[in-house]
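One chain of protein is taken out of this complex; the other chains stay put.
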Amino acid sequence: MKWSAGILLFILLLAIVGPWASPHAFQDTNFDAVLRSPGIAEAHFFGTDEFGRDLFSRTLLGTRITLMVAVVASLVSLIIGVSYGAIAGYVGGRVDAVMMRFVDTLYAMPFIFFVILLMVTFEQNFLLIFVAIGAINWLDMARIVRGQTLSLRKREFIDAARLTGVGTARIIFRHIAPNLIGIVIVYLTLTIPQAILVESFLSFLGLGVQEPQTSLGSLVNGGVKQMEGAPWMLLIPAVLLATMLMCFNFLGDALRDFFDARHSL
Amino acid sequence: MKSLRLFLQTAVLIALAACGGPGVTDDRSAVLSRAISTDPETLDIHKARSLQALSVLRDIGEGLVSHNANGEMTPGVAESWEMSDDGLSYTFTLRADARWSTGEPVTAGDFVFAVERLKDPATGAFYAQFLSDVTGLEAVDDRTLLIRLAQPTPYLLSLLTHPATFPLHAGSLAANGDRFARPGNLVSNGAYRLVDWVPGSVITLKRNEHYWNNANTAIDEVRHLVLVQESTQLARYRAGEIDITSTVPSENFAQTRKDFGSELRIAPYQNVYYYGYNLRKPPFKDNQKLRQALSMAIDRDVLVDKVLGRGETPAYSWVPTGINGYVPTVFSYAALTQAERKQIARRLYKEAGYTESNPLEVEIRYNSSDTHRAIAVAVQSMWRDALGFDATLVNEEFQVLLANIRAGEVTQVFRSSWVGDYDDAHTFLSVFQSDSAANVPGYSSNEFDKLMMRASKQVDPDLRRAYLEEAERLLLEDHPVILIYFYGSKHLVSPRVEGWGDNLLDYHYSQHLSLKAAN
Partner (left out) sequence: MLRYALLRLLGAIPTLLLVIVLAFLMVHAAPGGPFDDARSPHPEVLAAIEATYHLDEPVVQQLGRYLGGLLRGDLGPSFRYPDYSVSELIGIGFPASLKLGVLAMSLAILVGVSAGTFAALRQGSMTDRVVMSFSMTGISIPVFVVAPVLVLLFAVKLHWLPAGWSGSAGVAKYIVPVVTLALPQIAYIARLTRASMIEVLSRDFIRTARAQGLGTRAIIRIHALKPAMLPVLSYMGPAIAAILTGSVVVEQVFGIPGLGASFVNGALNRDYTLVLGIVIFYAALIIALNLVVDLLYGVIDPQVRQR
């Protein structure tokens, strides 16, 4: 856990401070220095891309944007998903049925169209990527939370709380929600990579970050195409991406164990 | 857990079915596998519109006139023809042995039938206007076809190579209606016949035994594989699974060139890549100086050599070099160095009223693709470098871009291109006539229209050419678009394929190819 948190913190710091360490701006092209391999000679620590743009600056910029997307999208999905799922699962009956049908409806929506329409209507607003990704991810969260709540609400301690006259809202937020933390955190660590991957898929479809801005996903996407001639273009962002995802995952696990331990006390 | 077990059992069954299924016989030695980058939308000669559909149609059908491997016109269904002195009528004599895949003879009536269907708006043919100069089509007898024209159309023969002007088998249309172009129903008159089509996957063609030139057709079976991604095409080529790619990825192109040497076929292609200005709105409306400045600030040599480097050539004219009987005119500044151009561009930019403190604010719209992205990024940095303003890049989905271009409301600078439909400068220059549907920038010049009109009425090829060249000169002065480059066609062609000819049209009929026997 310490390791994961440490690595993440280090990456975060690098993403914030790093750009000042490079003499090259992320958008500057240089057609006389394309596809340079990593080195310190020209201060291209991570090499250059097919436009001669410095990959060190671009990778850090991409990391920053990817982190932003992941965190914001996950928060959106967390807030909507947990409240929605917990309410549906706890209240149950007709309300649950209606609420889950609504989730089914949203699940069956053509995501790509949803995004294309959003992008067209709101003119390439970057914030919308966050909203769009968060807006699909909460569905999974809601289903899982609801499933968990459904079996929780039949447990003894909830009955006990209800019998002593605790209100519904209070039961949901004080008794049900804390018991959901384990599964929610595990799932949250799964939505972060999902959010990152969806973002890169959007870039892949041309609906993501606009050039010359970039994200780790689009850097990796660009790197795949150059993987034989300029492997660093794939390796550096891919390793960074994988490391981040791994760390998020391990962190989630460790947190879960921690909450579990506290809960059993 | 019973259900889980059931699920897994089903899975194993499906897996076994997949293994044990009949599958495709994998004897590829006598089969030509070539990639196409998208599915043809249909093999109905009149409803087809994509270049991919047209290329498949050239394998299964044949017009009055055809091409050899080098893209030169050769007699097709017609063995000979004669033009009247005024250039207003042509008489074609059809081959006695031209046959449909059913064995029935191809008659002059089949052409009359097809052209009537082409011109009928109810058919919904994308190329319905293709033969708009043809006023009369008459089957004098089964083997004689008379075509009358409203005005001399020196490119008529070239039009008659296009699949939209192929003959149609009236009987199969009557029998199958709208479903006539499906596998099993389609009757065609080319070197191959359609055997199977799995949309999104593969089109299988087999030799048409009744084809008049069957004796000279070498390959028995041709598969057009739909492979959307360039990198997939390359991977499958390298794995030895396809013989011809439809393109080559831009990434890592230098390596591809080194790896494949003479297997890589690059040739000029009659396709011009340009950035259009929206001429209906400021800042580009009535602002020739600004338009010229932006155009001159772009270093096309860098774009072509360093950004693309796949056989493209810088565009200083609208009509590509190599078009039949035409010498393109070029920008007045084509001979200057880039440094000199930059200087003039700066001056014009200032004269148009822009400075460092009052920079131009402009958006470049392009549709999602690595090439378009690369050009946009490079142009943006060239403008920043030469003129000191930062253009905003707007990457849009193709349909959104098209809709925006058509509406002409939000567009400022947009990516577009034009592929010639036939081998004549007219297919390029007519784009900018005021009433042309392809005139997306909204260019309108009386003088240009008049010159084009005069050229159309002219029988004398030299005078006609002079009018067309004058029209192009006028067009270039006005800078309605930023010409960027001419495409190069690029294919990987397996060493076992023989008979391949590079050509400006990028037409490669399977019937001219043959396969070397495996050693």
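Should a chain be cited, it is by its letter among A and B, assigned in written order, with residues numbered from 1 in that chain.
In the analysis below, a residue touches a chain if its C-beta (ideal position, glycine included) is under 8 Å from a C-beta of that chain, and two chains touch if they have at least 3 such contacts.
Please read all numbers here as calculations on a predicted model, not as lab measurements.
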| item | value |
| --- | --- |
| Touched by the hidden chain, restricted to displayed chains | A, B |
| Selected from B:Ser101, B:Thr165 or B:Asn404 as touching the chain missing from the view | B:Asn404 |
| Among A:Ala33, A:Leu128, A:Ala161 or A:Met227, the residue in touch with the chain that has been omitted | A:Met227 |
| Among B:Asp85, B:Asp178 or B:Asp286, residue touching the chain not depicted | B:Asp178 |
| Contacting the left-out chain in the complete assembly, out of A:Gly18, A:Gly134 or A:Gly182 | A:Gly182 |
| Positions on subunit B contacted by the hidden chain, ascending | 1, 3-4, 7-8, 10-12, 14-15, 18-19, 23-26, 28, 33, 38-39, 41-44, 47, 49, 121-126, 128-129, 178-179, 181-182, 198-202, 223, 225-229, 231-232, 235-236, 238-242, 397-400, 402-404, 406, 416-417, 437-438 |
| Positions on subunit A contacted by the hidden chain, ascending | 92-93, 97, 100-101, 104-105, 107-110, 112-114, 116-117, 120, 139-140, 143-144, 146-148, 150-151, 154, 182-183, 186, 190, 193-194, 197, 200-201, 204-205, 217, 220-221, 224, 227-228, 234, 238, 241-242, 245-246, 249-250, 253, 256-257, 260, 264 |
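Note that only the chains that are shown with their structure count from here on.
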| item | value |
| --- | --- |
| Whole-Å gap separating subunit A and subunit B, where each centre is the average of the chain's CA atoms | 42 |
| Subunit B residues touching subunit A - in the complex, by the definition given at the top | 231, 249, 251-252, 254-255, 302, 306-307, 367-370, 373-374, 376-378, 380-381, 392-397, 400 |
| Of all residues in subunit A, those that touch subunit B in their complex | 27-29, 31, 34, 50-51, 116, 119-120, 124, 205-207, 210-212, 224-226, 228-230 |
